[in-house]
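What you see is the complex with one protein chain gone and the rest in place.
Showing chain A:
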Amino acid sequence: MTRKQKRLSVIGGGLLVLGVAAALVLFALQQKIAFFRMPSDIQATDMQSESRFRLGGLVEKGTVVRGEGAKVSFAVTDHIKSVPVTFEGILPDLFREDQGVVIEGRFTPGGAFVADSVLAKHDENYMPKEVADSLKAKGVWQGEAKQQ
């Protein structure tokens, strides 16, 4: 091979890998991300879509019902609307009524949300940032989350 061909083969190989990687990234960004929603943001189209969502809000007071075994149901609210959620598993240590949570999962056709993971923040601020920001944006923020 000549010098030029060698150089071209290396550059061509490099571009091929980059191209494949770029295609994968673009595809994954369309298919594999989860959109963040607050209860009052949820559109009818969201409920019908197959996509995964992250639902953020507060655990509504008095809605936490422990079912059979490890089943739990509760409602997530942003003080404007609330969404019923079912979950089976162990809730995080910081999960409690009136505290911020982010849950990930899908909508059922009936409008309920089936969560496959529940995240409460694992540090001293009980309010996940996305939730705090959204509550502030909606004007229903009720002061700084309890620290200490």
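Observations, loosely collected:
One rule holds for everything that comes next: contacts are C-beta pairs under 8 Å (C-beta built on N, C-alpha and C of every residue); 3 or more make two chains touch, one makes a residue touch a chain; residues count from 1.
Keep this in mind: contacts and distances are computed from a predicted model.
According to UniProt, the chain absent from the figure is "Heme lyase CcmF/NrfE family subunit", selected among "Hydrogenase expression/formation protein HypE", "Branched-chain amino acid ABC transporter permease", "Phosphoribosylformylglycinamidine synthase subunit PurS" or "Heme lyase CcmF/NrfE family subunit". As for the chain not pictured, it touches chain A at residues 1, 3, 6-7, 9-10, 13-14, 17-18, 20-21, 24-25, 27-29, 31-36, 52, 54, 66, 69-70, 88-91, 93-94, 104, 121-125, 128-130, 134, 148.
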